[in-house]
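As you look at this complex, bear in mind that one protein chain is not there, while each of the others sits in place.
All chains are identified by letter, namely A and B, in their written order; residue positions are counted from 1 within each chain.
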Amino acid sequence: MSTFNSADIAAFNGGVWVFCEQRQGTMMSTSFELISEGRKLADELGTKLYGILLGHNIEGIAKELGGYGADGVYVCDDPLLENYTTDGYTKVICDTIEEYKPEVMLIGATNIGRDLGPRCAARLHTGLCADCTHLDIDVPKYKDFLRESSTLAPAMIDSIKEDDRNLKMTRPAFGGHLMATIICPRFRPAMATVRPGVMKKAEFNQAKADACEIIKPEIKLTAADMQTEVVEVVKAAKKLVDLIGADVVVSVGRGISKDVQTGIKLAEELAEVLGGVVGASRAVVDSGWMSADHQVGQTGKTVHPKIYVALGISGAIQHKAGMQDSECIIAVNKNETAPIFEIADYGIAGDLFKVTPMLIEAIKAAKAAK
Amino acid sequence: MDFHLSKEQEMVRKMYREFAENEVKPLAEELDEEERFPMETVEKMGKLGMMGIYFPKQYGGAGGDVLSYAMCVEELSKVCGTTGVIVSAHTSLCCAPIFEHGTEEQKMKYLPDLLSGKKIGAFGLTEPNAGTDASGQQTTAVLEGDHYVLNGSKCFITNGNVASTFVVFAMTDPKLGNHGISAFIVEKDFPGFSTGKHEKKMGIRGSSTCDLIFEDCIVPKENLLGKEGQGFKIAMMTLDGGRIGIAAQALGLGEGAIDEAIKYTQERVQFKKRLSQFQNTQFQLADMHTRMQAAQFLVYSAAMKKQNHEAYSMDAAMAKLFAAEAASDVTRRAVQLFGGYGYTREYPVERMMRDAKITEIYEGTSEVQRMVIASHLGVK
Partner (left out) sequence: MKIIVCVKQVPDTSGKVAVNPDGTLNRASMAAITNPDDLNAVEAALVLKEQTGAEVIVVSMGPPPAEGMLREVMARGVDRAVLVSGREFGGSDTYATSQILAAAINKIGVGEEDIVMCGRQAIDGDTAQVGPQIAEKLHLPQVSYAAEIKKDGNTLTVKRMLEDGYMTIKVKTPCLITCIKELNTPRYMSVGGIFECYEKPYEIFDFNTLKDDPLIDLTTIGLKGSPTNIFKSFTPPQKGAGMMLEGADKETCEKLAGILAGKHLI
């Protein structure tokens, strides 16, 4: 067992760290989101914010992190780190954490982050909370969050002690039916993986980027440490849909089963006329009608576009979990008791195959009239 | 009297239900529209042991029990009457007589392929002039040295065009009447054997139904099933078991219709209320459910008796009589609850109603079942 965490909490004054994931030399946008969020946490804790960046020939992309609020970046550049491997990245990150002792470590909950985070937490004997959607240090701010986003009784919220300085990591469980706030009171760093697309990117500041400090920790990695071999990295041939950044998402659900091709085509047309992209419920992806990158929901992507149109989607909680914060939700479903209407801003109880074409025409007309 | 299912029985029901939902239900409409036999489903069922449920492992069966078999036909029929009867006819009408009356050589030769689903089985008793009056067999079987020569034809044979193995009945000695009928195991490839064209029917349209034609068909002596003259008895005993299967099919059809009706009436709104909020709907569904539940007890009890090697002939007749008439009633009421939409082929209830009707007719009409029951009551 690691003796690393027998030290007392106070020794961990190395700041708030963010693992900044890059792939093939391009920084993942989640890194900027987490740096932005990390800045807030570091300010509340009264400490510094650092990115930790691993790869080969990646020093050039480090300073941009400063523009979003990083005081510095630990750059670990080594040929053995060119491609992500669990062993390589875990060793270098854990060695660096043992050396510099941050009190918080944030990692983007990408496929890689969710492979790396738990391995590091186990090696460091510390706590990790997965897929966080909300992070707090200050209790008053946390209480405000609870008042707005939970069903807890006001008395219970008021009674939370104000002096708790633990990182409060809130995340969905039970398929989105339950929210839990997790703390890691006895070990450091408190680690969290954070859902991409949830935290807001701050305004970029060039001066801050220029001032960003680059630190190069010692890398004690050898080929003997690597127990897996990366044979190749393949990017998907077809262009994948970017749901997370879209302003408008038009999703289809099981309601298209009668005529899948037409259903998808109608969604594409409606998306086009609204200036958006097409998404899908889990049922659609599981049936093989659309690829997984279109999936919106608890195990798909979380989106909060300006407009979300749900065609033939019943609105099961797993789907709601992925889109309920959309600004304007429009639902079309044959069944007027479908749960989606409970969260829709505007609902039409009708056959999507009949309604969607009429909606497309009406929107075209309204746009032309403007 | 313990009305609880064993742990294994609960598990098989769970598996059948999942299989039916995922593998069978999506095809049901297409099988009916196109009158298509689902060979791909038979392959999947074979791999899971569903084509030989209650036969021992030593012959390639799954080592289950008769009730597990009845539940299989029930769960399949809830979503597709066509698929349910495939398993029923194959199991009760072909595998069972070979298992119960065959020699060790016959069992080892035919059962492994049948019980694994590699081959499908069928039963040939009914003739154009011998339906309810099964004793009027006109197909003849004449012994010539080391083989029998069969001449004649059978009609309305379920699985006829897809089966490789047939348990067939023919007259070996017309002078003896019923006691002159013998049973044979016939293979598709025997010279002189052929099948007729697919019979277009009111329901179970994907089920293969056709004539069997024997034109100087050569059947080896070793393929006599049981002794000469035992054929009628074998046929009647086989039909007793088959009735449990058909009763289970009727049971499933009725239950499936109720499930669909409950779902629909909770969605459909008329007069500003959901149909399910009207007392008529509630009362209809209460009646329908009670009838099918009663049917279920009759079916399961007959299955248990057969499993325990107790006399079950009357129980099987009561189960089939009651379940079939209940299914016809319940499916008709389901269509009525759906209103106009229930009459369209967009919804499955009209198919269930069409499928249910045959359960009152084949493997012994309801009239025959009444004869059997009255006879067991000793009413002459």
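Operating definition for what follows: contacts are C-beta pairs under 8 Å (C-beta built on N, C-alpha and C of every residue); 3 or more make two chains touch, one makes a residue touch a chain.
Just so it is clear, the structure is predicted and the values come from calculations on it, not from any experiment.
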- Item | Absent-chain contact - pick from A:Arg123, A:Arg165, A:Lys201 or A:Lys265 | A:Arg123
- Message: With the missing chain put back, one of A:His177, A:Lys220 or A:Lys258 would touch it. Which one?
- Response: A:His177
- Task: Quick one: say which of B:Glu18, B:Asp287 or B:Glu346 touches the chain that got left out.
- Result: B:Glu18
- Message: Give me the chain A residues in contact with the hidden chain, please.
- Response: 1, 23, 83-84, 86-87, 90, 110-112, 114-115, 117-119, 121-123, 125-131, 146, 149-153, 160, 166, 168, 171-187, 227-236, 240, 274, 286, 292-293, 298, 306-307, 316-318, 320, 324, 328-330, 332, 336, 341-351, 354-355, 358-359, 361-363, 365-367, 369-370
- For the chain that got dropped from the picture, name the residues of chain B it touches. 7-8, 11-12, 14-15, 18-19, 47-50, 53, 57, 61-64, 68, 72
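By our rule, only the chains that are shown with their structure count from here on.
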- Message: Taking the touch rule as given, give the residues of chain B at its contact with chain A in the complex, in rising order.
- Response: 266-267, 269, 274
- Item | Touching residues on chain A, where the partner in the complex is chain B | 335-337
